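Of the protein chains in this complex, one is absent; all others appear in place.
Chain IDs A, B and C follow the sequence of writing; residue 1 opens each chain.
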Amino acid sequence: MAAPLTGNGASFGISQRNAVQLAMAEINAGGGISGRQLQLLVEDTKTEPPVAVTAVNKLIYQDKVPVLIGSAASLDVPAYMEMLEKAHIPQILPVAVLPKITESHLKWTFRNALNDKIAAAKMAEFAYNTLGARKIALLIEDSAFGSTGLRFAERLKELGVEPLTVERFTRGQIDFGPQLLRIRSFGATHIQFWGYYADYAQVARKLKELNMKVQLMGNQAPVTNKTIELGGDAVEGAINICLFVPTSEDPAAKAFVQKYQTEYGEVPDTWAAESYDGMRILAQALQVAGAVDPFKIRDALAATKDFKGLTGTISFNKDGDAEFKETFVTKIEGGRFVPFKMAASH
Amino acid sequence: MNTLAQQILGGLTTGFIYALLALGFSLVYQSMRLINFAQGDLFMAGAFIGYLLAVKVHLPFLPVLVLTVTLCFFLGLAIERLTLAPRSRTASGVNLMIRTIGVSVFLQGSTLLLFGTEEYRFPDQLSGEPILFGGLVVSRSLVIVGTASLALMLVLWAFLKYTALGTAMRAASQDRTGAEMIGIDVPRTRSLAYALSAALAGAGGVLIGPLWYVHQSMGVMIGLKGFTAAVIGGMGSMPGAIVGGLCVGMIENLSTGYVSSTWKDAIVFGILLIMLSVRPDGIFRMRSAERA
Amino acid sequence: MLVVEDLTAGYDGAPVIRGVSFQIQQGEVLAVLGRNGAGKTTVLKSLLGLTHIHSGCISFDGQNLRRMKPQKIMRLGVAHVPEGRHIFPDLTVMENLKLGLAIRRGKGDEKSDVKAIMDMFPVLEERADCRGGLLSGGEQQMLAIGRALIARPRLVLLDEPSLGLAPMVCEKIIDLLQRLPEQGTSILLVEQNVRLALRLAQRYLVLDSGRSAMEGSAERLASDPQLAAAYLGANTISTTGRI
Partner (left out) sequence: MSSDIQAADRLRRAVPFAVLALLGAVPVVSSDPFLLRMAVLTVLASILLLGLNVVTGFAGQVSLCQAAFYGIGAYASGIMSVHWRIPMPLSIAGGAVVSAVFAFLLGASTLRLRSHYLALATIGFGEVMVNVFRSATSWTGGANGLSGIPTPAFSLAVYYWIVLATAAAAFWVANRILHSQVGLAIEAMREDELAAESVGVNTRQVKIVAFATSGFLAGLAGALYAHLDGFIGPESFSTEYSILLLCAAVVGGLASIAGSVLAALLLVLVQEYFRSFINCQVLLFGLTVIVIMMLVPGGASVLFARFLPRRRFSSFRAASDAVTCREPDSRSNGHGHLASAEPKMIVSGVSLNFGGVQALREVSFEAKEGKILCLVGPNGAGKTTMLNVMHGFLVPGKGGARIRENDRQTWRSLPGMPLYQVAKLGLRRVFQHNRVFKNLTCFENVLIGFHLNCRLRPTCLEVLLRPSIAAAKEQSARRETTLLLRDVGLWEMREEPATLLPFGAQRMLELARAAAARPDVLLLDEPSAGLAAAERTVLVELLRRFRKRGLTLVMVAHDLDLVREVADQVVVLSQAQKIFDGLSSELNQDRRVVEAFLGMGGLTDARS
């Protein structure tokens, strides 16, 4: 597995590693796959694409791994995914949400995370139908990762609402004053944020400072404990889309949360849940393939249908993207992610 | 018009931080004819020290500021004594400059070792109701950062102007041989200058902490912008550093507001390049020191 | 008060002066003469520990100055008016003066010291707040001397005060310095202009390429033909007789 254990993608990578180790321990305890135990080799990508390329290169050619669990950092994946095509090594991505990954019609890459484009569309529907929001402004990071937020605007136009303005910011910005003041001048009641957790917390704090009474909505990435740690009470009431919430009633989820907490001492976030599912999907594929043959494993993964996971029922389409029956919208209350309401079905 | 004024006001907070750093650069450049590449990382070290004091020792804001400034002062003193003073007479300007680069990499390495690359939250002692001032929202943080920076600058100015040691420092920076010949302990004034600039950087770190968060590589970009402020204001001149810092803060905010945040840094460094080639002495030309 | 025996010193590398010995009593003025490059300034700087001393010893009131740092020597009551004056251009006249005091680490009351200097050099009082760089050559020289005297030193080392000054200004400065020996302050005057030096000094030492060529009291020197040799090169004596 290649994952960002340091750098600014560290919190996603660590959740991914913990959950995959947890799932693998369970599988090995249950006798492994057709009698053979699974072994996890981890390489740190430091959230830097060049380092990710070297890490994956090492795993494939030196450690000769038959199958790869891909990096949680969205910008790492495009750097090495073509290499996997040539090396015929199947890869499952439990966390990376960048739409471009599955738009390149790769044969050897599968993703059980929610494609950001679908998330953006769902978020737009949710805002329009459930929240009845009409005056919405966009605040997106000026990178490929952030520009997926434009899909939110497109979906909104399809629903007949023109977004008031699209403001951009650079990752790690200190003062969000300029952007938020322009948004205030348009009189927006809702702001849709698309970026990482550190900036999400900064935006929330600046909104509180400028006492702008606005409903803050965000994408999947900020759904992590770090957001609450950095944002404090400023992020209270913020709404995000994601696949899993630690307080959900589903018994399997409860068991997972309990096991994760005893093992790692902190509440798992949606990325941990998705990584857990990812590992179990991979295990099921290995079971079906029956042999350590890359082509068989790839076909088994492609054939995954209605897999019952913590994050919903998952099946892969021809591009290797997971299609989800339903997605969660969560709200931050009392310093915890709680389910807001089930989004309209797909 | 209201938004324009608000944008400029917004830029002042970060502007003051850049001013503090630029002041540090000018102090070191004036007395040692050296550009201190470790200034950004001393700023980061100050932020982490402030974080530890605030979170682990639960001190309120003012003691954290004062304690961090003193600790950074001694950190700067130690760095100058251990890395820059030895054989400084025979070492060339480039040699000394590369030593400060080594110090910068060392500081980043040590925070990486101790704190990793995570972001840490500074307890929010600065937040509170913003003050409405003729329709403009003056954030409380601007008031606090502004007063703190101005107070520090005032203390530094008074020290340089009225104390014997301060005058000796100014003398040594204007004419090193002359100062040696009339009995001023020039090496001591140089380490004092370095320590003071470290203290200023530390203060910057503590002031920015509550507004942002504290992480390992926060010093690099802020340090470079501090450079730019010092050059625009006039390397080596105190008023220049302050004006330069505020200018950079405003340029940054205006370019984010009116151009786009993607080109924010490019614009600031573009101005640095233009200033260096057209007018390397900056706005406040330095009278006595020799030119670029 | 100051005893120098067989001093051999220079900068890094070969010594510039060899085997120089002389003494200065309380309230006495010694002029060190000789043409450029004869080592006059090196002698003066060696007293302040600013040179590399190969051999010989320097004692001031019995204390050996050889290993001492310049700051410590000056605190013992030795003041230095450097060659070229080295006034700090951006500091005001008052600040330049105060520097002299700072080196003495504040023994005695500052007000009266400043006043004493202002009485001695009234022009400094008029221009107390203007920047050192704007002063004329003569005024700068007075400021440099004032800066040295403010700490009430017991020995003043003057390095070529006449450098670059109009003759009339030099005369004025030398007259002002006449008062010092009366107050018990001794002076070591390094000067190229022999006539000026002899108006102030009781005794003299002439250096020629690093060695002491002649020594003695000022009266006898005036008529001594050898002086010209030290200045104008050896073979002039035979032809001209009288300078």
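Note that in this section a residue touches a chain if its C-beta (ideal position, glycine included) is under 8 Å from a C-beta of that chain, and two chains touch if they have at least 3 such contacts.
Only a predicted model underlies this, so the values are computations on that prediction, with no experimental measurement involved.
Asks: Name every shown chain in contact with the chain that has been left out of the document.
Replies: Hidden chain, whole complex, touched shown chains: A, B, C.
Asks: Check the options A:32, A:49, A:294 or A:339 and report the residue that touches the missing chain.
Replies: The missing chain is touched by A:49.
Asks: Quick one: which of B:74, B:106 or B:258 touches the chain that's been left out?
Replies: B:106
Asks: In the whole complex, what residues of chain C lie against the chain that is missing from view?
Replies: 13-14, 16, 35-37, 133, 136-137, 160, 162-164, 192-196, 198-199, 218-219, 222-223, 227-228, 231-236, 239-240, 243
Asks: Can you name the residues of chain A that touch the chain not displayed here?
Replies: 6, 44, 46, 48-51, 53-54, 57-58, 60-62, 75, 78-80, 82-83, 100, 142-145
Asks: Where does chain B touch the missing chain, residue by residue?
Replies: 33-35, 37, 83, 86-87, 91-95, 97-99, 101-110, 112-113, 116, 217, 220, 224, 227-228, 231, 235, 262-263, 265-266, 269-270, 272-273, 276-277, 280, 292
The criterion applied here is as follows: only the chains that are shown with their structure count from here on.
Asks: So what shape is it, when you link every pair of chains that touch: line, ring, star, complete or other?
Replies: Looks like a simple chain-to-chain line, open at both ends.
Asks: By C-alpha centroids, what is the most central chain here?
Replies: Nearest to the common C-alpha centre lies chain B.
Asks: How far is the middle of chain A from the middle of chain B, if each middle is the mean of its Cα atoms, in Å?
Replies: 38
Asks: Starting from the mean Cα coordinates of chain A and chain C, work out the distance between those two points in Å.
Replies: Distance between chain centres, rounded to whole Å: 80 Å.
Asks: Could you work out how far the Cα centre of chain B sits from that of chain C, in whole Å?
Replies: The mean C-alpha positions of chain B and chain C differ by 43 Å.
Asks: Using the touch definition from the top, which residues of chain B touch two or more other chains?
Replies: Chain B, residues with two or more chain partners: not present.
Asks: What are the residues of chain A that contact at least two other chains?
Replies: Not one residue in chain A touches at least two other chains.
Asks: Spell out the part of chain B that touches chain A in their complex, as residue ranges.
Replies: Residues 3, 6-7, 10-11, 13-14, 116-119, 121, 124, 127, 129-130, 137, 139-141, 208, 211-213, 215, 221, 253, 256-257, 260-262, 264-265 of chain B touch chain A in their complex.
Asks: In the complex formed with chain C, which residues of chain B make contact?
Replies: My answer: residues 164-165, 167-168, 170-171, 174-175, 177-185, 287-288.
Asks: Can you list the chain A residues touching chain B in their complex?
Replies: 6-8, 10-11, 142, 168-170, 172-175, 177-179, 181-182, 185, 198, 201-202, 205, 208-211, 226, 229-230, 232
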